[in-house]
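To keep things clear, I will list the structure first and then write my remarks on it.
Only one protein chain is missing from this complex, and each of the others stays in its spot.
Right after this comes chain A.
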Amino acid sequence: MFRVELVSDTSTATPGWSYAPTRGFDPTQAMAPTLGRKRGIRDAGKGGDISSRQANAIARHIAELDRENQRDVAIPAPVKQAREAGARGTRAKTTSNVRRILQSQKTFRNHLDDEEAAIASGSGGIGGMQGAGGASVVAQARNSIAAKGGKAAATLRRSATPASTAGAKRPAAAMADTTAGVSAPMQETADAEPDADDKPPRKPKLIKSQYDNDPLLRSYAPPVPPDRLMQRLLAEPPLSYSASRAKPPASGRPGRHFCCMCGYWGKIRCKSCHLRTCSLDCYKVHEDSSIGKELGLALSY
């Protein structure tokens, strides 16, 4: 019986190196008993397999990559010469809005924080742009959509063919999982559509293949969504900045680690700073060099 032991995450300056276990899919690890108390505390809140210190280091590294220059520099816009200022005279005078915008020293981060605070307080988004005016329009639109959806659903319930319509709407295609993403009211209105439009229910189109004789292997193309659904989708307001960010990948592939010196697979880990290296050659170079711990942590993951 072999035993897998996790390398301690402590950052005390222990000399030497150790093989780094591949985390992620390792089933032996899933069965491992709960590790020490300290690790539990460090991992609290993150839920992942990395400590909060590592998470911070990664965040800092990504922020580094987002910079325009390595150092902070102030590059002032050159002062306009009088001649050009004179040329500007033909234009209308600078309005207060323009002056406010030009003098604003806010960064994107500031604006984003403002926006998120506004969303949290319920007045964010474009609707909140002009107070109740915009919001009421949106709310009104939402109500009317809801009302229509409800009505359509009611007719659906009364009509004789709900079961068949609903059945036709959910083909046995392999893409079934994706329907779950469409929100419930959307699905409802979609189902109600044929009745509301007084059209015959659309038949799913058979995708031609050599297996069509086998009822289990037949696959149908999902029907094209009706126009009204599309209009409604097009009329939706944009998502917020944070909501539109891509989510973590669905496939739980374990993370890859690279050698901090040469970029090859990182197979062993320095015990003092968690940087990975590929071989003892690279490890020795790493040991001799004095690379900052910050960068080391970020790259080790």
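We take it that a contact is a pair of C-beta atoms (placed from the backbone, for glycine too) under 8 Å apart; a residue touches a chain by one contact, two chains touch by 3 or more; residues count from 1.
In this section, contacts and distances are computed from a predicted model.
> Refer to UniProt and select, among "Trafficking protein particle complex subunit", "DNA repair protein RAD5", "Actin-like protein arp6" or "Small ribosomal subunit protein mS25", the name of the complex member that is left out.
"Actin-like protein arp6"
> Of the listed residues A:Gly16, A:Gly122 or A:Gly263, which contacts the missing chain in the full complex?
A:Gly263
> Could you please point out the chain A residues that touch the chain left off the display?
48, 50, 54, 58, 61-62, 64-71, 73, 75-78, 84, 87, 91-92, 94-98, 100-104, 106-108, 111-112, 114-115, 124-130, 133-134, 137-138, 141, 171, 173-175, 177-179, 181-182, 190, 207, 219, 221-225, 229-230, 233-241, 243-251, 253, 255-256, 258, 260-265, 278, 291, 295, 298, 301
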